[in-house]
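All protein chains but one are shown in place.
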Amino acid sequence: MKAGELAAALGLQLRGADVEISAAVPLEAAQPGTLSFVSAPRYLAMLERVAPSCLIVPAELAEQVPCPALISSNPPADFARALTILHPPYRPSPGIDPTARIAPGARIGPDASIGAFVVIGAGVTIGARAVIHPLVTIYPDVRIGDDFLCHSHVSIREKVVIGDRVVLHNNCVIGSEGFGFVEVQGGLAKIPQVGNVVIEADVEIGANTTIDRATVGSTWIRRGVKLDNIIHIGHNCEIGAYSRFAALTGIAGSTKIGEWCEIGGQTGVADHVTIGDRVRIAAQSGIPGNIGSNVTVSGAPAIEIRRWRRQMAAYVRLPELVNRIRALERKVGLSKTAPED
Amino acid sequence: MKAGELAAALGLQLRGADVEISAAVPLEAAQPGTLSFVSAPRYLAMLERVAPSCLIVPAELAEQVPCPALISSNPPADFARALTILHPPYRPSPGIDPTARIAPGARIGPDASIGAFVVIGAGVTIGARAVIHPLVTIYPDVRIGDDFLCHSHVSIREKVVIGDRVVLHNNCVIGSEGFGFVEVQGGLAKIPQVGNVVIEADVEIGANTTIDRATVGSTWIRRGVKLDNIIHIGHNCEIGAYSRFAALTGIAGSTKIGEWCEIGGQTGVADHVTIGDRVRIAAQSGIPGNIGSNVTVSGAPAIEIRRWRRQMAAYVRLPELVNRIRALERKVGLSKTAPED
Partner (left out) sequence: MKAGELAAALGLQLRGADVEISAAVPLEAAQPGTLSFVSAPRYLAMLERVAPSCLIVPAELAEQVPCPALISSNPPADFARALTILHPPYRPSPGIDPTARIAPGARIGPDASIGAFVVIGAGVTIGARAVIHPLVTIYPDVRIGDDFLCHSHVSIREKVVIGDRVVLHNNCVIGSEGFGFVEVQGGLAKIPQVGNVVIEADVEIGANTTIDRATVGSTWIRRGVKLDNIIHIGHNCEIGAYSRFAALTGIAGSTKIGEWCEIGGQTGVADHVTIGDRVRIAAQSGIPGNIGSNVTVSGAPAIEIRRWRRQMAAYVRLPELVNRIRALERKVGLSKTAPED
């Protein structure tokens, strides 16, 4: 592909020669024939070691790169678009596979691609242009919007509601039953989980992630939320718009998380907690209680991150602190109090 | 539904008017037309803000609620039963889907519902009234009791034994192979995992949870155990009756956990550990060694919870403790020992 064609496809201006581009790659792997991007001056030094044929750059850096440039106000976003043009993702061909089991009365919008052995229950409605890979189960009475993309082995439980442009990755489970039991004479009785899950538009859910249906009412995943792989969202949670969670994170039941939050991997949030907007939580944190908006926290229990850094600095010196206490005790004649050393 | 009808169905006494009830909801969402429950006096204050049409209450609170009441000795358990009556869960219709692949010689009990594309291997026996959702794989020689409920995309490996009234949620794996390798000249040889998994009656296993088969013998899940989503149980473990584990917990191989334990989410238990009965473990704990019965622990490594609270109280003050040590050193003329501050 010519740089000029790509510029036109992206709506960007090309500065320099109309070179040939065959692949888009990260800057550290750039070589002749490839496109990459530079978003800030600190990455310019890397251009002494690599030689892309073309770069997506902000206008103020265009003069400083040694190759043709596409001028962009958001280089990472335009690079993402270029990736899709240069490396179009696999999409199955349209049409409904003859082995798919679609219940009478289920309604599938136009231009759908439904793979082999997909099972769609009674009362399901799906919007236009759905792509459903093989071996997906959609239980009855599910409602799904337009441009749905669903990978193989996904389970969508009864009565789940899904908005437009939602992407579900392989083996995720939407609407599994929440975990609630009460003790009854000598045993445990299950609290029925009769609610559902509502997933708004532009949400993406990772592989092997599970989102439990509400006990009563709805577990709610707001617009634009992005969940990585192997995440657990408990019953009756609400996850605010555009929040992103990394892998292996768990959110216990009835917790409410605000908009534009970022949660690191393997973090746990307790039940019935409220977290504000634009909260950043470091990986492996534990959140036992409420957090306001616009803070960054770390640790278990998580605290404001600068305080956490001071705490960790003291923590890693604990053996020295013990020695210093012992020296103090000797100095003042209290050393008899330390036989356990 | 009339409150009187519901009272009769539950075997409870109705005190007050025979009001109409259309839904069961948590107390905080109660409004006219709904049923909720109050289990203790401390929840009565909430009735100033919400207005259920009917409440399930213990006898001693019946006079203190401003609406008709169903008298119960266990309000949460009776509310759970009311939920099922007012919101009956989805159950597929009986019958064996013509696409199900059932091996010759497999025996399925009466009144089963077997979904599309279910695969049942040779030598499998399943009791009465099984409900198996679509796209489930049951390997050969599995034995399953009555009233089995199995959601889509579950894998049950060869020779697994499952008791009555067991519930398996979507995508869980029962009898995957344990993780055991030995070093042999320049490589790793697998230790074959030739045992199985035994799941007793009334067990419920969450979505995307995996239970490994024993190397030799059986991994054993005792009666009434409840496992949440995305839990890992290693080979040769034994989980005692009525124990409950929250999501993302992992139990390493050959560990034995007693009855009526409760384990919080993201907890890890080492291999070859023995834990007693009625042990409560806080979320995100790490259990490196044995624990007796009737204790509550927290932390990694986990310790008795009151001691853990004292430890955390000191931990969060560590930066101040460093300052106090430094002040002491200055006071007694030892400050030269602290150049690393």
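Note that the chains take the letters A and B in the order they are written out, and that residue 1 is the start of every chain.
To be clear about the criterion, a residue touches a chain if its C-beta (ideal position, glycine included) is under 8 Å from a C-beta of that chain, and two chains touch if they have at least 3 such contacts.
Fair warning: this is a prediction, and the values are worked out from it, not measured in the lab.
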Out of A:Val25, A:Ala106 or A:Val194, only one touches the absent chain, namely A:Val25
Missing-chain contact, candidates B:Ala17, B:Ala51 or B:Val216, resolves to B:Val216
Out of B:Asp97, B:Asp164, B:Glu177 or B:Asp277, only one touches the absent chain, namely B:Glu177
Had the left-out chain been drawn, it would touch chain A at residues 23-26, 29, 74, 76-77, 79-81, 83-84, 87, 89-90, 97, 99, 115-117, 133-135, 151-153, 169-171, 202, 204, 206-208, 224, 226, 228-230, 242, 244, 246-248, 265-266, 283-284, 312, 315-316, 318-319, 321-322, 325, 328-329, 332-334, 337-338, 340
Omitted-chain footprint on chain B covers residues 101, 117, 119, 135, 137, 139-141, 153, 155, 157-159, 171, 173, 176-177, 179, 181-184, 187-192, 194, 208, 210, 212, 215-217, 230, 232, 234, 248, 250, 252, 266, 268, 270, 286, 300-301, 303, 307, 310-311, 313-315, 317, 320-321, 324-325, 327-328, 331-332
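One rule holds in what follows: only the chains that are shown with their structure count from here on.
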So, in whole Å, the Cα centroid of chain A is separated from that of chain B by 25
